[in-house]
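Structure first, commentary second.
Removed: one protein chain of the complex. Kept in place: all other protein chains.
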Amino acid sequence: MAFGAFATGTAREQGPRRKSRIALLLLLPGILYLMLFFLVPLVSLVLTSLQEPAPMGDIGEYQTAFKWENYVDVIGTYGEHILRSFIYAILATIFALLFSYPLAYFIGVKARRWPLVQNLLLVLVIAPFFISFLLRTLAWKSILSDEGVVISGLKALSLMAPDAHFTGTGAAVVFGLTYNFIPFMTLPLYSTLERLDTRLLEAGGDLYSKPSTTFFKVTIPLSMSGIVSGVLLTFIPAAGDYINASRNFLGGSGTAMIGNVIESNFLVTLNYPAAASLSIILMAVILVMVTVYVKRSGTEDLL
Amino acid sequence: MSSKLGLGKWLLPAYAIVALTFLMIPIAYTFIFSFNNSVKSNIVWRGFTFDKWLNVCNQQEVCEAFGNSIIIGVTATICATILGTMIAIALVRYRFRFRAAISLLLFLPMATPEVVLGAGLAAEFLTAGVEKGLVTIIIAHTMFCVSFVVVTVKARVSTLDPALEEAGRDLYGSPNQVFWRITFPLLLPGIIAAALLSFALSFDDFIITYFNSGTTSTFPKYVYVSAARGIPAEANVIASAVFFLAIILVLISQVSSAIRRKRLEKVS
Partner (left out) sequence: MATGAFAESGADLELVGIQKRFPGFTAIEHLDLTIPAGSFFALLGPSGCGKTTTLRLVAGLEDPTEGKVLIGGKDVTKLKPYQRQVNTVFQSYALFPHMTVLENVAFGLRRRHIADPVGKAHEALRLVELDHLAARKPQQLSGGQQQRVALARAIVNRPALLLLDEPLGALDLKLRRQMQLELKSIQEEVGLTFVHVTHDQEEAMTMADTVAVMNKGEIEQLGAPQELYELPKTAFVANFLGQSNLFTGKVTGSTSNSISVDIEGVKIVVPTKRAQRHAGEVTIGVRPEKLHLHLSAPKQSAGVNVLGPGRIIDVSFSGVSTQYILAIPGIGKVTVFEQNMKSGPVAAEGSEVWVSWDVEHGFGLADEPAPGPKFAADTDTATIAMQKKHALMSELEEA
């Protein structure tokens, strides 16, 4: 939804042109604000990432430099975490897509005859937004803990080894990421599927295609913009997330993601250059992946 | 999808029920454990009580954090809604140079991971020597809410027929009167939606807050910090209360718009 919204809106640009002085007045405060508190921080992050420790300073004191080796260092030290972040995020995105598509299809296409039901189902989809992100993650931790009903049940049924754990593993982190970002996936899917003209599906059937062929040749291509938006809205926050992977939540000793490393470097060990260069790497990789993905899925006008 | 089979007909609805139930599990858990007669940590069930609901502020820290979250949410929402609405109107209604650059500047904060936003701002505050606290949190929240406001309000502005404003000017309305009597009331639903979204984003934000809060506590930060030693049931009370308030608001708006639609259908 958010990504798609930037694509539209050029239609009315042919409308009456009015004095651009008013436009400037309307734009200036917000744009200045974003420059000051979004753009300048990014620049300052780049500068920080190149700093070196002050020769006589305490821990956490750095001076301006051009120490590009910081990047090499953090990739050497945290390469594993970076890789893990993207693997977890990709897995969570795929699971969220598989989970959400049939759900969004049901709400957007099958439930179309009853608008009130459709809206109520949609409320249920976004309901997790309304309960604290951290508390719902903690709730899963308790539910899926070794003493919890689910895991002890599975163990009793011998579906899980008696000494196995779920919380603290990579699987648990991917599970948490998937759960937490499902609404981000379902909503954009819903909003494109809701506009899907079902007569096109009938036309597909009329033109000798099996339901499955119609689904892959008609439904999926027509909902591509929703898939792209949903994938971006899920992948980006998932890659940078550090709640799910944190030890106090669903993660364990071997699950730390890039977000966890940035946090500990910035707020615990006060190694600002390392935290900053990791942030820049994260952002750069995401921008590259997003651009490639958007280009390949043929919806370039989205950005 | 496969509507020919009797089974296929029920497969999708059944899946939807299971999927939605799955989404509700942690919400139900959080709600149930708000009635737990726990002492310190709220992991093991120790019996049912209304105590935590009646005396939420026995846990002073929880209440204080919640209060801060409300202050931050309201202030950031007001600032972001004003700034974002102005930009949205300008984007749809005016032509100017650097349009692409401005669109990019608005898009990027939504495409940037929160850790990067949080770390960047924190680095800036560090360089500038600003002490972190309530104000820096509000600044940070306003920043990431602006883009979402722009997107939401812009959608509303572009559905607004420019002929309505022209009709206002044609009927002797000065630019000021046209804005306040026509444009603004018609944009209001979009602006309200944007404000609610901002508040929800601000209220639930943890990552950016954590980097820019200093010693100030907010509700998510309190939960994070005390996760290690156990979270009191009072936190569940607050989260559940906020949840039901939000759901009730959404349901009211859904039902009332459904009623309005019905009434319109009846007339025509």
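For clarity, chains are labelled A and B in written order, and residue numbers in each chain start from 1.
One rule holds for everything that comes next: contacts are C-beta pairs under 8 Å (C-beta built on N, C-alpha and C of every residue); 3 or more make two chains touch, one makes a residue touch a chain.
Just so you know, these numbers come straight off a predicted model, no measurement behind them.
With the missing chain put back, one of B:Leu164, B:Ala228, B:Leu245 or B:Ile259 would touch it. Which one?
Of the candidates B:Leu164, B:Ala228, B:Leu245 or B:Ile259, B:Leu164 is in touch with the missing chain.
In the full complex, which residues of chain B touch the absent chain?
Residues in contact with the chain left out: 161, 163-164, 166-174, 177, 181-182, 185-186, 264, 267-268.
In this section, only the chains that are shown with their structure count from here on.
Could you work out how far the Cα centre of chain A sits from that of chain B, in whole Å?
One centre to the other, that is 17 Å.
Please give the residue numbers of chain A that touch chain B in the complex, ascending.
1-3, 5-6, 8-9, 11-13, 15-18, 20, 22-24, 26-27, 29-31, 33-35, 37-42, 44-45, 47-48, 99, 102-103, 105-107, 110, 115-116, 119-121, 123-140, 142-143, 145, 179, 182, 211-212, 215, 232, 236-237, 239-243, 248-249, 258-259, 262-263, 266-267, 272, 275-276, 279-280, 282-283, 286-287, 290, 303
Taking the complex as given, what residues does chain B use to touch chain A?
Residues in contact with chain A: 1-4, 12-13, 15-16, 19-20, 23-27, 29-30, 33, 43, 83-84, 86-87, 89-96, 102-103, 105-117, 119-124, 126-127, 139-140, 142-143, 146-148, 150-152, 154-155, 158, 162, 166, 200, 204, 206-207, 210-211, 219-220, 223-224, 227-228, 231, 235-236, 239-240, 242-243, 246-247, 250-251, 254-255, 258, 261.
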